[in-house]
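Heads up, this is only part of the complex; the chains shown haven't been moved.
Chain lettering (A and B) follows the sequence in which the chains are written, and residue indices restart at 1 in each chain.
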Amino acid sequence: MTELTERVRTFAQEREWEQFHTPKNLAMALAGEVGELLAELQWLTPEQSAAVMADEEIGPRVRAEIGDVTIYLTRLADVLGIDLVEAALDKLEDSGRRYTVEAARNSAVKIKGHHPPGA
Amino acid sequence: MTELTERVRTFAQEREWEQFHTPKNLAMALAGEVGELLAELQWLTPEQSAAVMADEEIGPRVRAEIGDVTIYLTRLADVLGIDLVEAALDKLEDSGRRYTVEAARNSAVKIKGHHPPGA
């Protein structure tokens, strides 16, 4: 991850793109790339989406979009001075306290496919 | 990153949320979290966004949203069988061929703050 952060930073510096890389602009770019990812999956059934990486045409496009999303997320975190993995682990711990295993299971059983609380 | 992937996977398994975690659903959840991140930055000036982590109120919220985005991106990549860092490095190499350093610099100078091609 650290290597990726540095590679992305160098990429931007070499092109003199740092002037454009405010958190606001990078968050928009991140959202734009997530939009492209959604576009690849939007008409698929849940089952088709689960098998999408086996599709010779769509699979590589999904991987490339995931790559773009990761690039912008890494760059945004770098500019903000945030460690992505630490931020995620902290949030996971926080979510673990809010959605205990027992409560989540009961809820998953009860609603049977109804929407569970977000992670 | 590997540790994070496993922690997120265990988190979902313990709560029996795997049934909900199709690529399609996870991409939507990722987009939803990116939307929350945008909401934190939407009314800020570029300068305010650059200093957002120093804000006692908004800074921690931005970090938590970045954590949520990372969690869903990690989970989505795990379900798809994609290595996030490899996908990003491959895409970066590809972008490097399309936007050479020289062309990007010339363009950045010429447009002076106009929108550059995406990374």
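For this structure, a couple of remarks:
Quick note on the criterion: contacts are C-beta pairs under 8 Å (C-beta built on N, C-alpha and C of every residue); 3 or more make two chains touch, one makes a residue touch a chain.
All values reported here derive from a predicted model rather than from experimental measurement.
Of 4 total copies in the complete assembly of this structure file, 2 are presented in place.
The rule is simple: only the chains that are shown with their structure count from here on.
Our note on geometry: chain A versus chain B, Cα centroid distance of 5 Å, whole angstroms. Chain A makes touch with chain B in their complex at residues 1, 3-4, 7-8, 11-12, 14-17, 19-20, 22-25, 27-32, 34-35, 37-38, 41, 44, 46, 49-50, 52-53, 62-64, 66-77, 79-82, 84-85, 87-92, 94-96, 99, 101, 104-105, 108-109, 113, 115-116, 118-119.
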